[in-house]
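Incomplete set of chains, arranged as in the complex.
Just so it is clear, A and B label the chains in written order, and each chain counts residues from 1 on its own.
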Amino acid sequence: MLIYIYLIAITAEAMSGALAAGRRNMDMFGVAMIAFITALGGGTVRDMLLGNFPVGWTQHPSYIYLTIGAGLFTMLVARFMHHLYKVFLILDAMGLIAFTVIGCNVALQLDYSPPVIVMAGMITGIFGGILRDILCQRVPVVLRHELYASVSMLVAMLYLTLHDMGVDQDITLLASFGFGLALRLAAIRWSWSLPVFSYQPGRWE
Amino acid sequence: MLIYIYLIAITAEAMSGALAAGRRNMDMFGVAMIAFITALGGGTVRDMLLGNFPVGWTQHPSYIYLTIGAGLFTMLVARFMHHLYKVFLILDAMGLIAFTVIGCNVALQLDYSPPVIVMAGMITGIFGGILRDILCQRVPVVLRHELYASVSMLVAMLYLTLHDMGVDQDITLLASFGFGLALRLAAIRWSWSLPVFSYQPGRWE
């Protein structure tokens, strides 16, 4: 089941990347590349960081075609996408959780310690979006507001805890998705956010 | 022959990096570093991504000196470089093709699949420039306009096809350079470009 959610997730992420590229008036090639990096960049950074070679997507060429295809398709349907606003938010939330769980699994199999496993989950979840924002010259949106990265962190912690307690894998997955989706959608619905740190530079910077 | 073109290519790329650094008023050190990263960053990202350690330039210290030297030299001759405008464009095009072919070769030797080989060629060809633009705070120019990255992609595909057909290596190289140079220079001459995607964000972003 996780693989289907993953395929939906990389498609949704690729589309979000394509829209960001469109805001910067990129050409077809730029759109395809930002779509690819947004969708698969988080897992790539995780694999490179953990020394987990070969990197995931290099063994699955279909992921390359899927994300590039989704990016180019977005060029055609972008004008209608605001009608799908809410669907998109739910797909994006599911993608965040799927990425997080998959990232935790990779680090688990490589026998990393719990804090590194949680970070591997978070990196998989949020780094695609961070790379997208760097390439599109924006301060990464996940670092600025909204309960997004925090959802990834809490899902990773919950997943790891249930896993260590020996809970059945299906129940663990279901609990992670249920909790993560509820938290993320509640955060959007009621605009939950973390305290912001505003610092005015003094003479010494 | 490829090695000589490669040395010319990293020199040309280092100079383009130095000019970008000069536009941001960087100091000598920044110029040297941007020159180095522009010239050798694409190959570095490729090697780190493919798990191909040790990374190429770490085994060839002369490449470090050459690119840093070219960057610093550019500080002295920058005011005269617009006279060399056309020479520079041709060197840059040859560099793009040499980088692409070398990137394909590395992935071929590591037994990656065709789409990954093409991507390895493209990453080698364009990622140095992308890193240069990120460090100089520009939206990467290859993602925005011009047939540049696309030339790299088509050259990689041609090279891989001829290689798989068992065509003689020299002919394959000659065909790749002939086709790539012609396409790139034609794209510059007649301002060929890909369709641009312009997206105005609605309320939901």
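We adopt the following convention: contacts are C-beta pairs under 8 Å (C-beta built on N, C-alpha and C of every residue); 3 or more make two chains touch, one makes a residue touch a chain.
Not measured: the values here are computed from a predicted model.
The complete homomeric complex described by this structure file contains 3 copies, of which 2 appear in the displayed model.
Definition applied: only the chains that are shown with their structure count from here on.
Matching CA atoms, the turn from chain A to chain B amounts to 120°, rounded to the nearest 5. Between the Cα centres of chain A and chain B there is a gap of 29 Å.
Per the touch definition, chain A reaches chain B in the complex via residues 18-19, 21-31, 33-34, 44, 48, 51, 53-55, 58-59, 61, 64-65, 75, 78, 82, 85, 88, 134-137. Of all residues in chain B, only 48-51, 112-116, 119, 130, 134, 137-140, 142-145, 149-150, 153, 193-205 touch chain A in the complex they form.
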